[in-house]
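With one protein chain held back, the other chains of the complex are shown just where they sit.
Right after this comes chain A.
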Amino acid sequence: MVVYRQEMKQNRKILLIWTLSVSFMSFICLLLFSEMKSMVGEMDEVFASMGNFTKAFGMDQMSMGTITGFYGIECGNILGIGGAFLASLLAINMLSKEEGSRTAEFLLTHPISRVRVITEKLLSIITQLAIFNIVFFLLSCIGIAILGEKIEWGHFLLYHVANYMLQLEIASICYGISAFIRRGSLGIGLGLAAMFYFLNIIANISDKAKLVKYLTPFSYTDASDILSVGKIDVNYLIIGIFLTLAGIVIAYIQYNTKDITA
């Protein structure tokens, strides 16, 4: 696991900064709930009457006055965007950075198979995303405990698992792309994550765009479904799992036969 250790070490700083900033942003947001709750009557009306904006963030289905509604809308969006960006950021460069910084020639002239390199790098992404989610999850638990709110813990856990799967899907697609490109291309990764996020918003607003829900992983992390009812839309999830596996398989096939010329 030499390459795995190397990747964990190399990404240590960015992971630490990203995890802490996203988690604390959500944590602070969560603590504002007590204030929100006291104003719930008037606020709910305001939030529920913003037309498309209400629909875009699922506020037509959840109430900002309840902890699940508030968490799903506020913290859920922070987790969704923060997690998706981290996943793409880690994965898009994971393979290509070796060629970009011209270290591929160093790494791949050592007696280690490319399959092993791909596997260990992939494992490091999976671990790093797990660390991010665990920290976020624990801070959220602490926040909810501080607020003294009661929450359906099973739904809550399921919501976080779904988000982890969303990040894995974005990471896998980016990993597949990373095998093709020859230098880091943060733009592609972040662009892809942002596109998925906005596709979901568009699908929320317009009934005509419902089909794009099948494309974006944000469809199966819908807070109103999971946090209040405790179910994931399996159709979206199956497509998500398929795309995750496809990204990984493509990464293996492409990187294993790729010509390393720098």
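Here is the rule we go by: contacts are C-beta pairs under 8 Å (C-beta built on N, C-alpha and C of every residue); 3 or more make two chains touch, one makes a residue touch a chain; residues count from 1.
By our rule, contacts and distances are computed from a predicted model.
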*Leaving aside the chains on screen, match the unshown one to its UniProt name from "histidine kinase", "Chemotaxis protein CheA", "ABC-2 type transport system ATP-binding protein" or "FeS cluster assembly protein sufD".*
"ABC-2 type transport system ATP-binding protein"
*asked:* Of the residues A:Ser38, A:Thr103, A:Ser206 or A:Asn235, I need the one that contacts the missing chain.
replied: A:Thr103
*Name, in rising order, the residues on chain A that touch the hidden chain in the full complex.*
2-3, 6, 10, 101-103, 105-113, 257, 259-261
